[in-house]
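Note sheet for the following structure.
Removed from the display is one protein chain of the complex; every other protein chain stays in position.
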Amino acid sequence: MTDRPSLGARAAKLQAIAALVVLVIGLSLATDSFWTPDNGVNVLRQISVNLCLSIGMTLVIVAGGIDLSVGSVLALSGAVAAGMLKNGVDIAAIGSHLEFTAAGAVAVGIVVGLLCGAFNGTAITRFGLPPFVATLGMLSIARGLTMLWTGGHPITGLGETFGALGSGRFLGLPTPAWVVAGLVLVFAVVTRRTPFGLHLYAVGGSERAAKLSGVDVGRVKFLAYTLCGGLAGMAGVLVAARLDSATPNAGIAYELDSIAAVVIGGASLSGGRGSVFGAVLGCLIIGVLNNGLVLMEVSPFWQQVIKGAVILAAVAIDRATRTGGASE
Amino acid sequence: MTDRPSLGARAAKLQAIAALVVLVIGLSLATDSFWTPDNGVNVLRQISVNLCLSIGMTLVIVAGGIDLSVGSVLALSGAVAAGMLKNGVDIAAIGSHLEFTAAGAVAVGIVVGLLCGAFNGTAITRFGLPPFVATLGMLSIARGLTMLWTGGHPITGLGETFGALGSGRFLGLPTPAWVVAGLVLVFAVVTRRTPFGLHLYAVGGSERAAKLSGVDVGRVKFLAYTLCGGLAGMAGVLVAARLDSATPNAGIAYELDSIAAVVIGGASLSGGRGSVFGAVLGCLIIGVLNNGLVLMEVSPFWQQVIKGAVILAAVAIDRATRTGGASE
Amino acid sequence: AGCNQEDSADASTAKKPSDGKGRVAVVVSTLNNPWFVVLAETAKARAEELGHEAVIFDSQNDPAMEASHFDNLLAAGYDAVLLNATDADGSVAAVRKAKERGVPVFCIDREINADDAAVAQILSDNYAGCVELGQYFVETVGEEGKYVELLGLSGDNNTGNRSDGFHNVVDRFPGLEMVAQQTANFDRSKALEVTESILQSNPDIDAIFCGNDAMAMGAFQAVNTAGLADQIKVFGFDGAADVIDSIRAGKIVATAMQFPKTMARQAAEFADEWIKGRRDFVQKTPVAVELVTRDNIEDYAAYGSKE
């Protein structure tokens, strides 16, 4: 389950991989444009945002929670970062004006995300709000704040350096893909090799038992939501960089894709099960699907039907081959 | 929650009521247009759709599940009902053409909903899909089917009789309010007084215990999702009737308001707790809030922020005054 | 609660303007798209200039929520409604209801499919605009070639009208082949993603026609990243700020300038006149959509002509 996935979990992974392979082979045969380096690069670039969100979502879900606010937090972080980059900020107190470098703006975006996440974490651990409600509230609040911050207008023209973060390439691969790959590795280690990581699984498995085992349940959950927020902030920066524009309506409904990815990757929404690599698989499946359906020039209406059906199929196979996955 | 709600549960109800009362008094003082018969009628009409969805959502949540597809199912049912009403259906087989009365169309809408719900139920009980995923898939599928059925264009001109169902009045109150009030009573009895209702709570409380006590867990869950679908179908009919038009974009994101209402009403997303009357309270709180913010001429951007904050506050108070509600 | 029916009744009647000052509701389909923010804010501003109280209602693209807004604002005794409808058909019922209650509705930008419900409709001539755009498309792209079309929202009238207007021209040239048609929901990032994918199967296309400027920006970004900026010509619709800049910079070829500000002001002025007693309005006031290209770019600013 934790360091080495238990039989069940491993089966789940294998299934997800199988589903992915089937998809890839199918699409490669169906269209000659799918199996090309260029398109591979596209898929990578396109999933990097969802993957960035899904890493954080994995932490939260493994700990037995959920975060519906990632889409809105993404928008808010991107907008604030873009605003700072473009206009800097006046610090009335010392009457001075603060400019931001691209790097500075990125930091700002992440910090905004961390703050939103910390707010979620506090609402859940201190005030005992159900995660669904707490993050649903944040979904609404962060969206509203984004609108207020931007006045409903996109913030555009963010400059070369910043833009490179979204559309640049390094060793032939998209910059965002590198960034997210890095995050994947870091959090894979965090979840499998650190006490915090193992505590996530314990808390998700049985809060009471974890508490009696000396785990600071509140702290673990708080951290999970805060990190999830921070990663949403990073995602917001990536989106803004990629579009060279922070739009107030960015990230709407992204939470669903992200949760779907994590669950397709073998996580259980009742907590205690799931993994970062599972999330990677989930994102790949969804990403490849979106990309493939367009390549096959499927009509937009059918795309929705097929996408839904494939998600069902993928998870159904997974669960069918796992012991006791049914109960959730 | 069942026959005699435990202290905790009763406290929760009281809190929700308190929150509602505070809201109402506040708004009555803040605006002279809130506390008027006209506006009361508006609020009733406005919440009737969300309430219709929330009754079904209560069944599903009490049984420990969740249904994300209600919004899309609402759209599909409304569209099919409208289509049948407008164009009838050709039965190629017997080469004959079938026309539908308003009542017939309503039935069609409900049946479509029941079918979608049954599909969810099957995916969850037979194929062991996590409810979140199963219904997420349906969310996508039903939306796609709606687009295909309507070709992306609204179906309009549904006629007096049908329209009356949405905008008509009876004894001074909106027809939809009467319909939903009826449903509330029926399902209040179903949940509190029938074996099925009792089993919902048992399954949500401890699936294993229920199973070992000879409860047909699969059947109970299947029924819950099917009924939830049927109620979404009814809601779809109400929306179409009210707009005298079935639009393919109807009901987007309605699942969130509905789930929020149920939880604000004291339900627990981990199952075993919740009630139809709780859902009524939740819907009233959300409905009054939406209505009040508009009447107070709060700017749309701020509305989102405030709405989120109030939901948090409402549930926070509730949980604070309930024993052990924190863990969820 | 302090107030009973009577207070509120005469409260609302009190608002029935003797002094020609009233309360104007601006009901906008969504604020998730800057174009509408401009529309709504201009309308509000103009109404206030004219001495009225004005409030914006966001329907969030949901006809049902729009209907609720109508219920509320009728109950609250508003004197006029400036409506940017969510749904050509779905919005009709609400507008009729307002009419019954004697509250005038003026439609902006999005048409409703009834000419006896609203007092007046001030509309971008989306169709004509796209005919013009289509002609310029043929001029610049030529009579031979492959292109892609990005549609806005399924179910949105403007989406349909724009596509129809465009094809009405372009389809007359069999040499022009549409190799892909996808929806991108008037959304920049969706357009970017979709275009990236399309370019895989069709790297050899000559042009992309987009149903609005947000999508045009997204499409151009994909084209640019793919290094095909010189080969592929991108066309938009709206006249949004960054597209105007892009045309000036020679990135995007053309867009069709709608005049959201003009439309909004016009509507606000109609409402003002109604409140002051005018009743004779023509049902439809088409607001011409002007073709914006590199040649005439200097005459235009974001969302309108240079003042």
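Lettered A, B and C in written order, each chain numbered from 1.
As a working rule, a residue touches a chain if its C-beta (ideal position, glycine included) is under 8 Å from a C-beta of that chain, and two chains touch if they have at least 3 such contacts.
Assume contacts and distances are computed from a predicted model.
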{"item": "Candidate names \"NADH-quinone oxidoreductase subunit K\", \"Sarcosine oxidase subunit alpha\", \"Ribose import ATP-binding protein RbsA\" or \"4Fe-4S ferredoxin-type domain-containing protein\"; UniProt protein name, chain not shown", "value": "\"Ribose import ATP-binding protein RbsA\""}
{"item": "Sole residue of A:Leu44, A:Ala123 or A:Ala210 that reaches the chain not shown, by the stated touch rule", "value": "A:Ala210"}
{"item": "Full-complex contact with the absent chain, from B:Val49, B:Leu74 or B:Val215", "value": "B:Val215"}
{"item": "Among B:Ile25, B:Leu198, B:Leu256 or B:Met296, residue touching the chain not depicted", "value": "B:Leu198"}
{"item": "On chain B, residues whose C-beta touches the chain left out of the figure", "value": "1-4, 6-7, 189, 193-195, 197-199, 201-202, 204-206, 208-216, 272-273, 323"}
{"item": "In chain A, positions touching the absent partner", "value": "1-4, 6-8, 189, 193-195, 198-199, 201-202, 205-206, 208-216, 272-273, 323"}
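By definition in this document, only the chains that are shown with their structure count from here on.
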{"item": "Inter-chain centre distance, chain A versus chain C - centres from mean C-alpha coordinates, in Å", "value": "33"}
{"item": "Intercentroid distance (Cα basis), chain B paired with chain A, Å", "value": "29"}
{"item": "Overlap residues in chain A, where contacts from two or more other chains coincide", "value": "147, 152, 300-301"}
{"item": "Per-residue multi-chain contacts in chain C, two or more chains", "value": "31, 154"}
{"item": "Chain A-touching residues of chain C, taken from the complex the two chains share", "value": "31-34, 37-38, 41, 151, 154, 180, 182-183, 187-189, 192-194, 196-198, 200-201, 214, 217-218, 221, 225, 241-242"}
{"item": "Residues of chain B defined as touching chain A within the complex", "value": "68, 123, 127-134, 136-141, 143-145, 147-148, 152, 207, 253, 256, 259-260, 263-264, 268-270, 300-309, 311-312, 315-316, 319-320, 325-328"}
{"item": "For the chain C and chain B complex, residues of the former touching the latter", "value": "1-5, 7-9, 11-12, 31, 55-58, 61-64, 67-69, 71-73, 75-77, 86-94, 97, 113, 153-155, 160"}
